[in-house]
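After the structure tokens below, expect a handful of questions from me.
Note that this complex is displayed minus one protein chain, with the remaining chains in position.
The block that comes next holds chain A.
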Amino acid sequence: MTAIDPRAPAVADLGALRRKRGTGAALIVLAGVILLLFGDAAGDATFRLSRPRDAWVLGDLIVPALPVIQIAAALTAFLGARQFLRGGGRWTTLSLGVGLALFVMAFLVWATAGKAFSLTGMLQATMVRAVPIALGGLAATLCERVAVVNIAVEGMLLAGAFTGALMGSVIGGWGGLVSAVAVGGVFGFLLAALVVTYRMDQIIAGVVINLFVLGLTSYVSSQVFAEMRHLNNAPVFRSWKIPVLGDIPVIGPMLFDQNIFVYGALVMVAVSTYYLFHTAHGLRARAVGEHPRAADTLGIDVYRTRYIHVTLGGMVAGFGGAWFTLGSVGRFDENMTGGRGFIGLAAMIFGRWHPVGALMAALVFGFTDSLQQKLALLQTPIPSEFLAMAPYIATIVVVAGLVGRARPPAADGKPYVKD
């Protein structure tokens, strides 16, 4: 008796083949774009690796602009050709990622040609700008891991920002922070009640919360804060440099010379990763997100698990929202979150529903966000409106191109009906 080969290769995976070819062609086009757009660079690009008052000072990184751009284009073209001819599998995503990174590098060199640019400063800004996105992504991850889609992250961030400013002005920074977390938790609990107990459509429930928070905070800010300025004047958490670690060149300022929101985000990502993937209760939570009925038959309370995690997610979002006011400018403006919650959702998907992945994705978005800011200073010929679009373009490219077939929790978005 002979067993039949189970890996029937006959017509090889057509979808994968198309994807492979498509990626290859896209990379070759990208190489052309690099040459076409940035081929006019002249002079050297200077990247500063240290700040003037750093403990250890590294010299500047000076590169000749045009040759570097040409090399980047050549590498991208090579990757594309390789991908077209024999790539596939893991290479597809990797090549695309490397290609995009080369594109960004060529762009930076071109924009900096003949000028100087602080790399350390930008990395530090990247981290700061990634925080609300990472926290939004983490909040959404906690919810979706138990199969509740949390579109309301945006509204929860906004509620956190508002509460942080108001309560921070009244009872001080720490009080404001705790209040923001609590209000985030309240909205998380509300979302859980709507979608778990009342089985409301999860998307609609999220949109309702977003619109409600936007309307309420905008009203108070324009009607009340305009009159009583002292209610919208909160103290700001200053950065606190960790001794020694904060002095490491390049990455020290990025990771260890920041305020409580950055440290908080890093700790929360670490703790929730440990919780979700290494503890008994994390296993149960993931089971609820994947196969709630199986969890139910084993005596795990599906509803309770969802309530707890969505409320926790709301608290994380409330903390992330406080960043906008208590961690940044100390005052609340209408709709000041500006869609960061939605980008957080994209970060969650890009990060494959994993806290660390969401953080990494948030760093990519934070990078484009801070790049946009710095480039405005470098006075490139690109209109600032286009630069302001960069984070959103990055979102589209990343979610559509790089993520491919990421798999959400199997029960994601579906209410669980015990019968």
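Just so we're on the same page, a contact is a pair of C-beta atoms (placed from the backbone, for glycine too) under 8 Å apart; a residue touches a chain by one contact, two chains touch by 3 or more; residues count from 1.
Please note the rule applied: contacts and distances are computed from a predicted model.
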{"item": "Chain not present in the shown complex, as UniProt names it (candidates \"Metalloprotease TldD/E C-terminal domain-containing protein\", \"ABC transporter ATP-binding protein\", \"Response regulator\" or \"histidine kinase\")", "value": "\"ABC transporter ATP-binding protein\""}
{"item": "Given A:R21, A:K115, A:R293 or A:K414, the one touching the chain that is not displayed", "value": "A:R293"}
{"item": "On chain A, residues whose C-beta touches the chain left out of the figure", "value": "1-4, 6, 8, 10-11, 13-16, 278-284, 286-287, 290-291, 293-300, 407, 410"}
